[in-house]
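Note that one protein chain of the assembly has been removed; the remaining protein chains are unaltered in position.
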Amino acid sequence: MSNHTTPITACLLICCPDRPGIVAGVSRFLYQSGANILDASQHSTDPREGLFFMRMEFHLDELDKARLEATFQEEVATPLHMEWKIDYSDQRKRMAILVSAYDHCLLELLWRWKSGELPVEIPLVISNHTKLENDCRAMGIPFHYLPVNPDNKAAQEQAAIRLLEEHAIDFTVLARYMQILSPEFVGRYPQRIINIHHSFLPAFAGARPYLNAYTRGVKLIGATAHYVTNELDEGPIIEQDVVRVSHKHTVEDLVMLGRDIERQVLTRAVKAHVENRVLLHGNKTIVF
Amino acid sequence: MSNHTTPITACLLICCPDRPGIVAGVSRFLYQSGANILDASQHSTDPREGLFFMRMEFHLDELDKARLEATFQEEVATPLHMEWKIDYSDQRKRMAILVSAYDHCLLELLWRWKSGELPVEIPLVISNHTKLENDCRAMGIPFHYLPVNPDNKAAQEQAAIRLLEEHAIDFTVLARYMQILSPEFVGRYPQRIINIHHSFLPAFAGARPYLNAYTRGVKLIGATAHYVTNELDEGPIIEQDVVRVSHKHTVEDLVMLGRDIERQVLTRAVKAHVENRVLLHGNKTIVF
Amino acid sequence: MSNHTTPITACLLICCPDRPGIVAGVSRFLYQSGANILDASQHSTDPREGLFFMRMEFHLDELDKARLEATFQEEVATPLHMEWKIDYSDQRKRMAILVSAYDHCLLELLWRWKSGELPVEIPLVISNHTKLENDCRAMGIPFHYLPVNPDNKAAQEQAAIRLLEEHAIDFTVLARYMQILSPEFVGRYPQRIINIHHSFLPAFAGARPYLNAYTRGVKLIGATAHYVTNELDEGPIIEQDVVRVSHKHTVEDLVMLGRDIERQVLTRAVKAHVENRVLLHGNKTIVF
Partner (left out) sequence: MSNHTTPITACLLICCPDRPGIVAGVSRFLYQSGANILDASQHSTDPREGLFFMRMEFHLDELDKARLEATFQEEVATPLHMEWKIDYSDQRKRMAILVSAYDHCLLELLWRWKSGELPVEIPLVISNHTKLENDCRAMGIPFHYLPVNPDNKAAQEQAAIRLLEEHAIDFTVLARYMQILSPEFVGRYPQRIINIHHSFLPAFAGARPYLNAYTRGVKLIGATAHYVTNELDEGPIIEQDVVRVSHKHTVEDLVMLGRDIERQVLTRAVKAHVENRVLLHGNKTIVF
């Protein structure tokens, strides 16, 4: 029916034991399926681990997704003991944002989305403050206010989970969300929650990183975007960057300079995730 | 004979009209030849040009180079209208260095070579000054003094060409060589002469870039490594970088700060060339 | 009357022939006036030019501005042949923004202003498009639509000048304003118009810098904020920065990556101007 429209782009991610013939096997399969490979990246771990990772992006003029996937499983993935997944450009990822009262990361994501730079759906923003409600509504993004206190924290997390499920959210961004999520919440969404931490991890994990950076007298401050795990600030790092500071800067200056780095680092991490460029290898990422 | 030694790594570079099946064709060939692909990168130009570029690095336990190359030509390259070349890790590239009186780029290359970071042979250094002779001899590098004046310039270039030919040089680095090479010299070595220019090209092409940068009041100065062509400072750019400067810096300060950038940019470009990571696409480079 | 409130900060900028005793003269005057110096920076040009530049920021508990200035002129500035000006923290600079249809630089400036990072008044935005009207109104900024075509260009510039004068604008930011201002307009506001050019000047001056950067195959793209003069893209540079690009990036990618650099470079330049950190020395800036 849709054979006159823009061809769909698919993105295949695989992980399997390293051995000769993987690229040949996958690329022959794609060729025989009528695909044209647009981009390919691969990575082999050191021989003791012996793992092979690959990302292949390809066009298909006509595409029977279910059949493609079933055939791939049978002819390629099973023989080569692959873990794999595939995404298609006609199915935008659905991103939720959790935010507290700082606006910079939220507004940056919304601006990137509005400008077309971030090809996602944003079905909802959830916040424990009302401060950013107007900013969301002005962009047409539904805003859910879930205030949190020690007594209702578990219940509000359940409410948040229900919202994420109802809206079929693919992944969640913590855009300076100042609450620690429960192990239950985190465990439910492996490699599907991205956090921005306002330091160059592993330096200054935990609370008040800018104050600690100031106290230590470092000459660069940074930000780190990572997948959330149940080890606080210990999840797989997706992206990091730094900016130069000096003795002239107060803690408030570090907070201000840090905002720029936070915005950029979080954006790059979210884009990499959305473009299916991030694979996990233990507690580390491969970012193609 | 050598089947108990480290396997040879080969690096295949190809350029051909873009069409489906190239990756499949090359990777099947390599698989059937017993190769294990270590790294692969590819690039497609925009559809109007329709060109495909690829670099594949692979191990082969036993290798009959002549046979591999002949079979590849017949079974893969001819049907797909490929230009290609292959390099092997057991044949180190032979690098010549042309230098005048500035030592920083020369010493950097020699130190990288001595430390094993730059896997090349350096059969000779040619200079129009004697100043760096001792530095070369101390490292065991033959030094050839070819002083240049307006009367002997053509003859000395012929002498240099003879030296490059006698020593079977693969490529030449101009490590701040303060002479313009003749069209004959340049034309003889396409994509085989790397120059370091002390500005962020195309800004401040030509003579005295640091003085011109100072006069213009730029806030960053840079360096550019490029292949030499007969358009002065217009050849394909391999690598560039910059460093921040301010009103406090004199021209002499820019020269000093620029040395650090020149050393780094030239080193990265030479490494990319030595590792067969640089392909040409018109007057631009693809650096895998 | 206001001696229980926050003390006013003043910022003094001077330029004079270099000679011994200038720092002593100025600092003694300030001390005797009851000021406490918070920050001081100075710069001497090379001896042939023999110029001295200084910026001093100081607190004054009680301040009779007119008297301070008259006394300074008489006791310090006249004897030392100084050009000078002084700004006070209780008089925010009034900034106008001229913009066309690109939103990124405008929104960045408005967000910095809203967050308190940019201590200015923004009495108006002028645009030759209506596209950004809603964004301005949502922030409470008056928006003036002055469409431009070859026939009305001079008249619309006069209308713009009237608006700037009516609103007592101190300086104007061209936030990707896609019109060339007339010599009359520019000449009226020396060192009072800041432009962001989307290249690393002097490379790629003029139109279509991203296309030209793409065509040349540079490995870094940049942005430059400068004061506007009647030499197109030749005015004094305030700030520049770059970002790494590669053969993978299309022209559209460069435009997208460039937006981030444009936003940052323009912001830093505007902040430096607002904080009275920028002095002119011929066609160059001193940024303290």
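Note that the chains take the letters A, B and C in the order they are written out, and that residue 1 is the start of every chain.
Here, a residue touches a chain if its C-beta (ideal position, glycine included) is under 8 Å from a C-beta of that chain, and two chains touch if they have at least 3 such contacts.
Everything numeric here is computed off the predicted structure, so don't read it as measured data.
Peer 1: List the shown chains that the missing chain touches in the full complex.
Peer 2: The undisplayed chain, in the complete complex, is in contact with A, B, C.
Peer 1: Using the definition of touch stated at the top, determine which of A:38, A:146, A:218 or A:257 touches the missing chain.
Peer 2: Looking across A:38, A:146, A:218 or A:257, the contact with the absent chain belongs to A:218.
Peer 1: Counting contacts across the full complex, list the positions on chain C that touch the omitted chain.
Peer 2: Missing-chain contacts on chain C: residues 19-24, 27-28, 30-31, 34-42, 44.
Peer 1: In the complete complex, which positions of chain A touch the hidden chain?
Peer 2: Residues of chain A in touch with the missing chain: 43, 46, 200-204, 216-220, 222, 236-242, 246-248, 250, 281, 283-287.
Peer 1: Since one chain has been left out of the picture, which residues of chain B touch it in the full complex?
Peer 2: Per the touch rule, chain B residues meeting the hidden chain are 103-104, 107, 111, 115, 117, 138, 256, 260, 264.
One rule holds in what follows: only the chains that are shown with their structure count from here on.
Peer 1: Taking chains as nodes and touches as edges, what kind of graph is this: line, ring, star, complete or other?
Peer 2: Graph shape, chains as nodes and touching pairs as edges: complete.
Peer 1: Using only alpha carbons, which chain's centroid is the nearest to the whole structure's centroid?
Peer 2: Of all chains shown, the one whose C-alpha centroid lies nearest the global centroid is A.
Peer 1: Counting residue numbers used by both copies over all numbers at the interface, does the chain A-chain C contact come out same (over half shared) or different (under half)?
Peer 2: same
Peer 1: Between chain A and chain C, what distance separates the C-alpha centroids? Give it in angstrom.
Peer 2: The computed centroid separation for chain A versus chain C comes out at 37 Å.
Peer 1: Residues of chain A touching 2+ other chains?
Peer 2: Correct list: empty.
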